[in-house]
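With one protein chain withheld, the remaining protein chains of the complex are depicted in position.
Order of writing sets the chain letters: A, B, C, D, E, F and G. Residues in each chain are counted from 1.
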Amino acid sequence: MGSDSDLPVMQESAKVLEEFDIDFELTIVSAHRTPERMFDYAKKAAERGLKVIIAGAGGSAHLPGMIAALTTLPVVGVPIQSKFLFGIDSLYSIVQMPSGVPVATVTVNGAKNAGILAAEIIGTSDKRVSDKILTFKEKIKKEVENKAHKLEDFGFRQYLKLTGK
Amino acid sequence: MGSDSDLPVMQESAKVLEEFDIDFELTIVSAHRTPERMFDYAKKAAERGLKVIIAGAGGSAHLPGMIAALTTLPVVGVPIQSKFLFGIDSLYSIVQMPSGVPVATVTVNGAKNAGILAAEIIGTSDKRVSDKILTFKEKIKKEVENKAHKLEDFGFRQYLKLTGK
Amino acid sequence: MGSDSDLPVMQESAKVLEEFDIDFELTIVSAHRTPERMFDYAKKAAERGLKVIIAGAGGSAHLPGMIAALTTLPVVGVPIQSKFLFGIDSLYSIVQMPSGVPVATVTVNGAKNAGILAAEIIGTSDKRVSDKILTFKEKIKKEVENKAHKLEDFGFRQYLKLTGK
Amino acid sequence: MGSDSDLPVMQESAKVLEEFDIDFELTIVSAHRTPERMFDYAKKAAERGLKVIIAGAGGSAHLPGMIAALTTLPVVGVPIQSKFLFGIDSLYSIVQMPSGVPVATVTVNGAKNAGILAAEIIGTSDKRVSDKILTFKEKIKKEVENKAHKLEDFGFRQYLKLTGK
Amino acid sequence: MGSDSDLPVMQESAKVLEEFDIDFELTIVSAHRTPERMFDYAKKAAERGLKVIIAGAGGSAHLPGMIAALTTLPVVGVPIQSKFLFGIDSLYSIVQMPSGVPVATVTVNGAKNAGILAAEIIGTSDKRVSDKILTFKEKIKKEVENKAHKLEDFGFRQYLKLTGK
Amino acid sequence: MGSDSDLPVMQESAKVLEEFDIDFELTIVSAHRTPERMFDYAKKAAERGLKVIIAGAGGSAHLPGMIAALTTLPVVGVPIQSKFLFGIDSLYSIVQMPSGVPVATVTVNGAKNAGILAAEIIGTSDKRVSDKILTFKEKIKKEVENKAHKLEDFGFRQYLKLTGK
Amino acid sequence: MGSDSDLPVMQESAKVLEEFDIDFELTIVSAHRTPERMFDYAKKAAERGLKVIIAGAGGSAHLPGMIAALTTLPVVGVPIQSKFLFGIDSLYSIVQMPSGVPVATVTVNGAKNAGILAAEIIGTSDKRVSDKILTFKEKIKKEVENKAHKLEDFGFRQYLKLTGK
Partner (left out) sequence: MGSDSDLPVMQESAKVLEEFDIDFELTIVSAHRTPERMFDYAKKAAERGLKVIIAGAGGSAHLPGMIAALTTLPVVGVPIQSKFLFGIDSLYSIVQMPSGVPVATVTVNGAKNAGILAAEIIGTSDKRVSDKILTFKEKIKKEVENKAHKLEDFGFRQYLKLTGK
């Protein structure tokens, strides 16, 4: 990520990778404040054995696109919700990459989804990971179904009280 | 893709996959007009041995997100430029997926980038493909450099005439 | 609705249907987390005797459109105000359906209006319901007129004090 | 509709209602240029036996909302694509109705979808119509499947030539 | 105005008219909830001797445009900041009137400006009022100049402390 | 207006003022290219006997607001449709004036509406003009009614042929 | 700046100029409330020896553009975040200047960046200043690197606790 102010959002990627038992590193690389560090990081990523890079940035969010320009690894971009227009500037800066240099853009503030997407990418060649994703998907399905049954059993007024929503 | 009207755009994915020598299939699956077909397609994709799914759609672009809901494979979403607001509706429908179900969204009409991203994903476990991406990146670098030298040599007025821009 | 986090908004549909004495059921069906459940629910809705389906969803709001793809019943879509851009993403995802598969979209967060619209639809073949709507419209007219008279009688400074606005 | 300049779009509603064998009338009623006519039309619609009103308008598109204010019938609103911002102004004017007065808003320029939605509404109490919708849905499913098979058989290059896209 | 929830904003028009010693009336007229009252109000406004009508509304803000359709008086429209997208929906609904039926639209939540504009309109035939506007403009100029001198004298740090900003 | 490139749009104001028999002058005053001329023009407008100023401008459309800052006359602002974003930039620049300095903003490219609004303003103290507006409103009502009857008589297919739409 | 309400933002320009040891003056000049003062200020700026003018304004933000129209000095414009749409109106009003009259627009609320840009401009002919900018850039690079090392050393959970984010 480009700044430690993005960490409260970006930690969700780390947590989901932990949940999928996937090794990762988490650091700060700023396209605008440490351009040499970014160059270095991106150029060496593949040979260091990284498989996927998740890059989160807000505003004129150049980090994901610049990383993508400097590596052949897939780059997942997380538009961080800026103070200006709720992250539309971040989203456009990340997703509208020119032909030849894609960034796999996820939901605004979607660091968790970025982690899952990274896992899916790794899962294309690692059955252990794709199995974990399947289990994860079953789990969130069950959660919804349980809530649905609870809601049907208790009625919406009681449900709202019970869950404190 | 959801409709054959998207084919003029989506063929760019096919062409770039051909260029990278990656096997692919190309068909029409509509979330709204053939929901059963979509279910079937997405549910069986992994066991049929597919590695990545590229899904292009416009307007209320539900195809990429619904495919992502039904598979553990990474799904690349291409927002097709709609008549309404230049594809902003398509972009939001594809990128703003809820937590748990990411879509790897690329540029509006970015079918070529979708193909390259799919190649990068496959390249994470297939050195032959990641080498081809490296070569591809070198090629587009060379093209820019050649143009730069030509422009510097001829001056902008002559360059515009020569290239007919 | 797609998630119980939408319940505080969506309960307004339930309340207005209660007010119009119309039978309804309220449950959670997620297009992205429980796609099979959604398929099942939508496919059987008409034969189970439902007349209208109200579907609320936010962000990449696919639920109303997917339900509409799977039934011949009219589907009323409620764009839930997302954290991103105040629900514009939800609105576009729901309203911009392709030709052949309409969703009757209401105001962002307009769950109450969705309930009224459902009642109006049922009222096309049930005079008891359309009479209740007429009464409801008279009631809200009276409320406005009463406020108008109070405002004219007291003046705006006193009115603001009395109503604590 | 509010102006005969909307007729090239709005005729699609008429055509789809003809296809579903549903009686309809088609006329011009302007909220801004013929307000009395609009009042009269909307107030008498229900007693004249109309079941649904489809109203199309562009820009400051007040017609659907004003009709909805004056009747208990369900009103389907079609935002006409304006010259300004591709119909976003029309869309917001129609969909963002206040609590108590819903408009069933469809796709920008979605006159065909408005017709189908009207048919679905009538189909809630007329099995002949809901059967026709089922047939219609089967037909558009078949069309997509046929195109899919043709595309798979011929390959995308040949398909593009054959269909002239 | 269309609802008493707009009164905290719209009272600013009343206050500025008081300041300019211009007679006015302030009431609630809802286009959607009391359409007959609105018709009546607008149709009789000119013969009752009103010179200008200020109409504030939010969301699908039809009140100013419908009033304008029903009178030959100039209508000043105030887009009220809605919960959805900060009043962009209100703004578009009010300003994008069709040819033939203008609304004099002011700033979002600009009730004070609406009052001043109404005064300027009345001032075109009432020198007493246009003189008051001149005085008002001098007053706000003086206020800015005083602040400027204070800021220059004290420096920005001291100024911020003194004014508690 | 700020540039003669706006004349094809702004002539509509002139034409409608001619139709209402209202004296006017039409010239070019650029806020950015001829700021002194603008100052002079605006400062002397009231004493020269002008009643209303119509100002059209596009992009960073400062002309209407600057004129309004320099006169006590009502200023009608016409946002000219720019190449960038269809005039949204023009609209925001004109309508979002600060407290104390209103601009009566009309439809994007709404020069005709600006002329009518100017006439309505003059009509507040000139019965001859307000009568002409009444006549004008009757005329456009008749036109719509005639089209409505023609459409009802001929049916939409025949009507489209007859009118060549 | 146009109003002392912008001072909490605009003081950042002052602070950064202090940090770079560049003389400056800070005052209030309103395009709309003190147009004569603005004229005077802008016309005399160059001969008074100013090198760059930083102008901050919000909403219909005319100040930077009008200053630019009245001087040959470079003008840096700061769009102040308005209550309406997070400063998009301010941004468009400032950046979309017509051909011939540029404004050097920075980030919304980017008063600090405006100060740095002004320093860079002065640095083009003052090595002392450009050296300070180099030092400043080194400093912010170091800060990021320090944070990166700290994050890598402590891990993200500990880092969040330590920094209280």
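Criterion: a residue touches a chain if its C-beta (ideal position, glycine included) is under 8 Å from a C-beta of that chain, and two chains touch if they have at least 3 such contacts.
These figures come from a predicted structure and were not determined experimentally.
Interface note for the absent chain: among A:93, A:109 or A:124, the touching residue is A:93. Of the listed residues A:31, A:54, A:133 or A:151, the one in contact with the hidden chain in the full complex is A:31. Among A:54, A:69 or A:144, only A:69 touches the chain that is left out of the view. Taking the complete complex into account, residues 2-3, 31-33, 35, 39, 59-60, 62, 65-66, 68-70, 82, 84-85, 88-89, 92-98, 100-101, 103 of chain A touch the chain not shown. Think of the hidden chain as still there; on chain B it touches residues 81, 85-88, 107-109, 140-141, 143-145, 147-148, 151-152, 155-157, 159-160, 163, 165.
By the touch rule set out above, chain G reaches the unshown chain at residues 46, 51-52, 72-74, 76, 91, 95-108, 110, 112-114, 116-117, 120-125, 130, 133-134, 136-137, 140.
Simple rule for what comes next: only the chains that are shown with their structure count from here on.
In summary, the chains found to touch both chain C and chain F are D, E.
With centres taken as mean Cα positions, chain E sits 50 Å from chain B.
Between chain E and chain G, the centres computed from C-alpha atoms are 33 Å apart.
With touch defined as above, residues shared between interfaces to two or more other chains in chain E number as follows: 3, 33, 59-60, 84-86, 88, 95-98, 100-101, 103, 107-108, 137, 140.
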